[in-house]
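Scroll down for the structure; my scribbles are underneath it.
Of the protein chains in this complex, one is absent; all others appear in place.
Chain lettering (A and B) follows the sequence in which the chains are written, and residue indices restart at 1 in each chain.
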Amino acid sequence: MGHDTSMLVLIAVLTLSFIAGSFGLILGYAAIRFKVEGNPIVDQIDAVLPQTQCGQCGFAGCRPYAEAIAKGEAPINQCPPGGESTIVALADLLDTEVLELNAEHGEHSEVPLVAVIDEMNCIGCTLCIQACPVDAILGSAKHMHTIIESECTGCELCLPPCPVDCIDMIPIKQTLADWKWPEPKTLSPNESTEMTHG
Amino acid sequence: MADSVYKFHGGLHLDEHKAESLTQPLQVASLADEIIIRVSQHIGEPNTPVIETGDTVKRGQLLAESSAFVSAPVHASTSGTIKAIEERAIAHASGQKAECFILIPDGKDEVFEQPENSYQKNDLQKSDLLAMIRLAGIVGLGGAVFPTAAKLTTAIKHGIKTLIINGAECEPYITCDDVLMQNNAADIFKGITYLQTILQPEQTIIGIEDNKPAAIQAMQQALADTSLANTRVTSIPTLYPSGGEKQLIKLLTGLEVHSSQLSFEIGILCQNVGTCAAIAKAIDECQPLTSRIVTVTGPGVNNPGNWLTPLGTPVSHLIQLAGGYKVKQPKLIMGGPMMGLTLESDQIPVVKATNTILVLDHLDQPEVNECIRCGSCTEVCPVQLLPQQLYWYSKTHQFDLTESYHLFDCIECGCCSAVCPSHIPLVQYYRHAKGEIWQQRKNTYKSDRARKRHEFREARIARQKQLDEERRQQKREALAKKKAAEQATKATQSDNSPAGQTVDAVQAALERVKARKKAQQVDPKNTSNLTDEQQRQIDEANARRNKTTADDA
Partner (left out) sequence: MTTPSSPYITPSASTNRLMLNVIIALVPGSIAYIWFFGVGLIVNLIFAIGFALLFETAILLLRKRPLKPYLTDYSAIVTAWLFALCIPMHSPWWLIAVGIGFAMIAGKHLYGGLGFNPFNPAMVGYVVLLISFPVEMTTWYLPLQISADSLNIVQAFSYTLGLVDIQQWDALTSATPLDQYKTSLGLNMMISEIKQSPVFGDFAGVGWEWIANWWFIGGLYLIFTKTIRWHIPVMVILGMLIFSVSFYIVDPDSVASPGFQLFSGGLMLGAFFIATDPVTASTTVKGRLIYGFMIGALIFVIRRWGGYPDGVAFAVLLANMSVPLIDYYTQPRVFGVNPPEDH
């Protein structure tokens, strides 16, 4: 009887090993054969970030922040311009939990802002031009500067360098064409957020 | 009526409510005390005013225009004075205001003499017709208000085989096209004739819902009076939304316009009957679009009917003409009950898109329940979408999935909402989702641009740094070489080797420069007949120049 049992155990072990081994081979082959050539994760994160290049996250622009997130060195809730939608998108992409925006880095403004130079007071010092991360300011030394509104990301980086404090942030004027239908009120207000993760 | 009529999926049989406004004949609306003309009344690029506050204008005079291709000018609808150009409440779901001319009529209703044009009335070419349509500010009067000239110009490029004239008027309550066809069928056919001249279609089909027998008869009579070939009036079964462009095309030709295409890409062009009449007026009488037929109807108004209304007439004036409100708290809707929009006040003016002022006695706001997936919406959707899936994904903000369920093929006809037993405002969910997706696209576009500009800037700064570094490197190397050379010179001076020659070479180079400068010296010109004074000045100047040259040397 002892002999039979050990024989059975041996057969079971061998069978299972064989099955495990062959599945391992299949999986290994599939991993090579069907390898997905995806965007490197940094690019995907960078694509989600709003590209204001404002540095509010504590990194020198969106790309460095994306790199930090990819390495796991920074949490996903440090981007005030992106706000909740960016955090949700990042959580979705990285399959992590949705976090509240970290208030230490600033507040999310629902209305997009653009910088405007008060051209009467501009002394032409070019400091703001050097600060603008997206080259959205035109002008040269001792000449008045102006901001290309369509290219301004509203990062506010030009505000601190200005020696005469002549740059203001104003909300982008909403036109009829920008207007969106609001979401209908739901029967139960929390339902939509609950269902997002369902 | 033996023409075969095809079918589209779904659709709804609605209570028509058309008889109410057909009890009295078409009337001409009197002038209101104040005419409010919106600066832009079309889809496309906005207009800019060409008239200033205080100007006096006459009927048909240009008020605002744009140079963009997709635009249509607006004109004064009567004679009078422009009191102001200011923001006024308009018909828009947002309740926002828009720039309007405030025209105080002088009561004379004088006609503006249109500037002489070079068109030969009896020999109008395609381009002449198109120009006249554009100048007349004609837009699609079915409700889309797309500039007609732009539509026609684009359509010509694709070649039009079938011209479809839309007289379906499928929404309940609305009768303005019905009345127009009954009263002005001949004008409509004049317009169709011009359209045929422009487009050279192989066939023309006029589609009218079979709940308008009088209009069908009038149109057939008018057609018999013309000599138009390959043109026919077809009655189509009454089924909302048969008047939707793609639905009407399917009904009349059996062809399906691809979801990503516009109808003229498959050689079909649709025009509303009202647009045809406006084209006739623009070309035969040189009169721009300054009035249209408006239906005033609904349970909340005393004497429903149709009025030929100057554009810019406030709704309140039309209500007055229709005998005033029947109810204490009327709910105003511009357009039909299926696709119209509510008006916040009756001070809002009639625009080119206004076909109907519907006065309801109340707006139901039934309790909304959860979707039970009953599928009633899928049965009535004329586009055969799955409205319950679209709703699910819109509600959960999975907008990418709404797109894969063809959200953008939704024509917002309202059939799904009108049958939903849970009373879910489905159309609003789709409108919201569309708005969010457009916003997202805009944001993506903007952030992509910002990323490119930022990357370019980074690259530029890096390159600059590198260049600076290289230059510094070169300088350092040059300096090092020079030092090495000097040391070498020092070392070789004792050998009497070419040190002297070097000095000589430098000397020679200086000489050469001097010579060149001298050669470059301008030869005096106009030196004859100089006065003494002039000669003295010249001498002085030469002295200064020689001095500087000497200094240089």
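What we mean here is this: a residue touches a chain if its C-beta (ideal position, glycine included) is under 8 Å from a C-beta of that chain, and two chains touch if they have at least 3 such contacts.
Owing to the predicted nature of the structure, the values given are computational and were not obtained by experimental measurement.
When the omitted chain is restored, the residue from B:80, B:201 or B:382 that touches it is B:382. For the chain missing from the display, the contacting residue among B:338, B:437 or B:450 is B:338, taking the whole complex into account. One chain of the complex is left out; on chain B, the residues touching it are 6, 8-9, 14, 93-95, 172, 246, 250, 254-259, 261, 331, 333, 335, 337-344, 360, 363-367, 369-376, 378, 382-386, 388-389, 405-406, 409, 412, 414, 417-423, 425, 427-428, 431.
Everything that follows uses one rule, which is that only the chains that are shown with their structure count from here on.
Contacts from chain A toward chain B in the complex involve residues 46, 49-53, 61-62, 133-136, 151, 153, 176, 179-187, 191-192, 195-196, 198.
Against chain A, in their complex, chain B makes its touches with residues 92-94, 96, 98, 368-370, 395-398, 424-425, 428-429, 431-432, 434-436, 438-439, 443, 446-451, 453-454, 456-457.
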